[in-house]
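The other protein chains are all here in position, but one chain of the complex has been omitted.
For reference, chains read A and B in written order, and residue numbers begin at 1 within each chain.
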Amino acid sequence: MKYVHLPLNEEMRSIGGYYKIFEEGVLDYEGRKVLYLLKGAHVETSCCGSGGVAYMNIPGYLTTWKSEKNDGGLDVSEVKRIRDSAAQKKIRKILSGKYPYISVIDFD
Amino acid sequence: MVGIRSYGGYIPRYRLNKMIVFGGMGWINPANIMNAQGEKAVANFDEDSVTMATAAAIDCVTGFGREEIGGVYFASTTSSYKERLCANLVAGALAADESIRTADFAGGLKAGTTALIAALDAVGAGSANNIVVSAADCRLGKMGSVQELMFGDGAGSVMVGDKDVIAEFKGSFSTGHDFVDHFRGSEAKYDRQWEERWIRDIGFGQFVPEAINGLCEKCGVAPADFAKIIYPCYYGGARKKINKTLGFEPDKVQDNMQAVVGDCGTAQPLMMLAKALDDAKPGDKLMVVSYGSGCDALYFEVTDNITRLAPRHSITGSLANRADLDNYIKYLVWRRMVPADTGLRGEEQKWTRWTLQWRTRKSILGMEASRCTKCGTQQFPPQRICVNPECGAVDEMEPVIVSDKGGKVFSFTSDMLAASANPPAMYGAVDINGGGRYVFDFTDCAIDDLAVGKAVDFSFRIKYYDAMRDITNYFWKAVPVAEEAE
Partner (left out) sequence: MSEGIRDKVVILGMGCTRFGERWDDSPDDLAVEAFIECLEDAKIEKKELQASWLGSHIDEINIGKGGNFLGMALKLPLIPVTRVENFCASGTESFRGACYGVASGAYDIALAFGIEKLKDTGYGGLPDSPAFGQMQAAIGPNATAPGMFAQLATAYSARYDIPMDRVKEAMAHVSWKSHQNGAKNPRAHLRKPIPIEQITGAPMIAYPLGLFDCCGVSDGAACAIVTTPEIAKKIKPNEDLVKVKALQISVSSGEEALYTDWDGAGMLTTRKASSMAYEEAGIKDPRKEISMMEVHDCFSITELATMEDLHISEPGKGPDDVLDGFFDLDGQIPCQPDGGLKCFGHPIAASGLRMLYEMYSQLLGRWPEDRAVKDPKFGLTHNLGGVPNQNVCSIAILGRD
């Protein structure tokens, strides 16, 4: 799977709100590198209500790091999705410890 | 023979580690480190005395037909209403008949046992039978107080009758003392308390032995005759002193669960009694003592029938069903102790239509569904025209209670937009066992606990609180059934 590195701290606007990527990090886990992203979203004018989310998502294990660029000039890495539920649990626990105020940690 | 026919107990799932509380407020009262060991049980944002009393009462009537219930007594010093009989809410949730006695007992922490004595007296006099007594408290201590650390939330329930009694009632002794160790005025949110030494030495230290001795003298028994002596007192030192004064062997004194639950006020004696009954054997003599504006002391003897009682969660099951609440501020917001911003949307009118609440009380409180007698389809809420597209029969329905049937998750979501005091809001369509489908809020779970096909139980909860008008209203939510521990 390809992961496109979006710029940090830039508002990505949709019609209902926007989100930002605050941090892009790499966690060493059992000899592999886990790519994680800390994001926040603010839903401010959606029909569905307003609110938002502060969360982390994990594209997967990095297999290459910024190995190419896409048409828009953004760096692209290769990631492998983390499907093993035991690994997910452990990684979630480690990241919860580092970021205790983040309540949602999702695996892509 | 009059006595306890059945019993139940409920402890809310969330447990707040007292050191986390001390971590937040220890700076203002460092001596509180003495009280910061263990954890306290904390009601979820959608729980209160009424919902917990209901949970304990439902547990209590496990194995009995709801039509047998002949009375409901609700005891609490932290009711959600000064005036709206909450025993009617518990009775409604039990789907009990409406032509029964319902009463609220309040005013002091002995109200739970007072309700129990009243029930025993009524059954003994032959004026009522199968009275369900349920006591619950959700007491508040100011931030940084001793009470905050000592109080816990919970409920205990007993059904009193004269058939197949599992613990025979042998007698009681009561005192009423206007001993104001603490009090709460009619407009106040928090208790006010006097000096601890006075409370321990003159209050507990004097009145508990007075009640125990009074009971023993009246009934011609001695403390040593009892398999378990049950009394609430969260001052460890005072407890030791009472035990010593009265010569109790340590294993004969019922554990007050201070380090795992906290003191649950009105419910405390009944919760401890439920735990004692969980472990009791036929022939055991149990003494139950309450304390608060005087004492009640009651004497029961367990019978053979206890071996035939259907299993229930009770206190033992509730103790095991726990989840960490690792956020002290969440507790403060849930108990409305700190102002949290709910935005302009939170100020929107939340109308309660009392005509609707009355008209549909059986569905709202009792979760009564309808079953089509033509095609057998169960449907909730009750319908006049059968929802089965192959049937469509009009007015061929019979009522059926589904609150105790449970269901299976058909679809679910975890919603970060829906306003919730315990986000994310989780809800989804549940297929009710026996038929019917409705969208319920899920509670007491994490998103990982939900999956299509997962079994759920229904739990009576606060549906909403209208802060502007101080109205609390109730309905049922779905709780995923806990998996067997891995």
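Methods note: a contact is a pair of C-beta atoms (placed from the backbone, for glycine too) under 8 Å apart; a residue touches a chain by one contact, two chains touch by 3 or more.
Model, not experiment: these values are computed from the prediction.
Student: Which is it among B:R101, B:K218 or B:K463 that touches the chain not included here?
Tutor: B:K463
Student: For the chain left out of this view, which of B:L16, B:L417, B:C445 or B:V479 touches it?
Tutor: Reading the full complex, the residue touching the unseen chain is B:L417.
Student: Can you tell me which of B:A429, B:A455 or B:A482 touches the chain that was removed from the display?
Tutor: Considering all chains, including the one not shown, the answer is B:A429.
Student: Going by the contact rule already stated, which one of B:T175, B:Q193, B:N213 or B:N388 would touch the omitted chain in the full complex?
Tutor: B:N388
Student: Tell me where the left-out chain touches subunit A, residue by residue.
Tutor: Considering the whole complex, subunit A reaches the absent chain at 4, 6, 12-19, 21, 37, 39-41, 43-50, 53, 55, 57, 70, 72, 74, 104, 106.
Student: So which bits of subunit B touch the chain we can't see?
Tutor: With respect to the unshown chain, the touching residues of subunit B are 343-345, 348-349, 351-353, 356-357, 360, 363-364, 377, 379-381, 383, 387-389, 410-420, 425, 427-429, 431, 435-441, 447, 452, 463, 473, 475.
Note that in this section only the chains that are shown with their structure count from here on.
Student: Under the touch definition given earlier, write down the residues of subunit A that touch subunit B in their complex.
Tutor: 43, 46, 48-53, 103-104
Student: List the residues on subunit B that touch subunit A in their complex, please.
Tutor: Checking each residue of subunit B against subunit A gives 343, 345, 416-419, 423-424.
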